[in-house]
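Of the protein chains in this complex, one is absent; all others appear in place.
== chain A ==
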């Protein structure tokens, strides 16, 4: 007999349920091309991981060589849609009862695999070994549970933005998500399975199981099983309706009130289940479940604190299938941690706590593929989000696959890094408004995106006139994205912090899912051609101006150009109704100076000084924006002797510039951090960039507005959304022109 040690797995004898029909559109996607498998079988849940190649369409642009008199077309470039193969990681979580059905399903759909083994971890790996080997014909290769767990935890902490969160019951937003941080070590991982394991993690490979307890999770459900035969989820549901005070003996039950000299308030639990010792009385199940949950959560919290204190750790992550996003549990654990450490230790929960072991096992198997040298990003289209399977918390639960939970991650072929010019990279929070916390803003933007959905669907169909099945796919896209929006309305925290950027990303992922790589390609092409016709005239007009007037005209030009943006509904309305809406008219629409945010005078003063060495220009839209606004501005910089690096998205987002320019700054969104191409970052360093220009509502206002850079910066945008204009105290087409000089530099300049 001895102290319990807690190992987080157990197997259970559920009877196999073969009657369910799996919805293949939703789960086990891309199974045909699955290359590598891993499985983590716990006490009641199985987590399957596989890696597949995914084929999808991308829009490619080919420029015509106009110097070679090849002008058989008056178009600047042609667009072709090509197939591209990328890698995707799939994770599926389901109850052990479905394991046989799932294995059969996998076997039937597995076509192109060359793999001979399946990595397995978890307590059930042993039990189901024969079944898996028989069904799949793959050799089961067992991996150490704890190693997998830690590997998986490190992986999600590094790769998934907003993976970890703090839970606060009574705050505006119960979930406060943490930004990914390069220094994740050291931390304490408390993994709660059938038992509890407490692991101190000091580096990628260095970790130690420093303790554990067996009072956790399964003793309780187990205990309740023996009493009522309840299942764990049902227990949690019961608990959420119960009152523990009828079962627990509180401080006030003993002392009549609080115990002041010890700082014990009357409502504290003095003895768990202390009242149930008085024989003969019947207690409601709900109350007992609640009491049990309190007992376990408090106990785990207390042990975690004692270990954190002993090892001097301030971050404690909780993983394992006990918590699974259940608010009462998270609240009790958080409360207990705060209570025992007086706030010195932070309780952090993980969105993908249930997948840690499976991810780790997968990574073990994929070591020769070097998964760590890639960057993986969560695919919002294929992931079901936090709490998607919690029975009474998700009214949007999918009817047939309600008990299946999914996570998909795309592999990026390039390393992404932070912009070296950020003043404080670790505290950089790209998004200006967190819609998880701001209910009004959330409502507005969700409405906006839903409202714009019809238009996007139309564009998507129009972008592929030669493909007869396009309308059908577009319809599927509409359903998927609408469903995502509805889920987010109920659970804004489902994918981490909800932001305008994440809403755009989700739309992008859904569009890609249904092979609409660039719904705006046709419009962009037309607009680029139109803009180019006007280009020479515009440049000549600028050259005629005096230097001083020209500087303002160039800035106005960038701003006017930025009005042309299909993504903003107010603009697309005007453009749609009047295609001739010209550049000059756009200038007239602009707000008169002084603008809503107006640093032009400072910028103008600066221009009188020495030229910048190198400017990094994050551009926004194609067409009028870049050709008539940005290029003339850039020409002026070049003529001053400043080198200019133009950076655009590598994937299309609406009518963003793609591939027209030499350098990409990665994908769908507009981040200076984490999602920036390594090549660009190197270039920025080599050329000693001393000016960063960020253009457009998405990059300069929705994100980065508060980002502090270590060099001079210009943030330019026209507000093309009346709600946002309202929020910022301006009106439609108000101008933001923010010129910032970091403090240190400012002093140097003023002394010059």
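Things worth noting here:
In this text, contacts are C-beta pairs under 8 Å (C-beta built on N, C-alpha and C of every residue); 3 or more make two chains touch, one makes a residue touch a chain; residues count from 1.
Going forward, contacts and distances are computed from a predicted model.
Between the listed names "Hemoglobin subunit epsilon-1", "Pantothenate kinase 3", "GPI mannosyltransferase 1" or "Proteasome subunit alpha type", the UniProt record for the complex's undisplayed chain reads "Pantothenate kinase 3".
When the omitted chain is restored, the residue from A:86, A:115 or A:302 that touches it is A:302. Considering A:88, A:162, A:176 or A:275, the position touching the chain not shown turns out to be A:275 (whole complex).
Among A:117, A:171 or A:310, only A:310 touches the chain left out of the display. Contact with the omitted chain, checked across A:264, A:328 or A:607, is made by A:264.
Touch with the chain that is not drawn comes from one residue among A:146, A:485 or A:741, which is A:146.
Residues of chain A in contact with the chain left out of this view: 1-7, 9-10, 12-13, 43-44, 123, 126, 144, 146, 193-195, 209, 211, 213-216, 218-223, 225-227, 247-249, 251, 253-257, 259, 261-264, 268-280, 283, 288, 295, 298-299, 302-303, 306-307, 309-310, 336, 339-340, 342.
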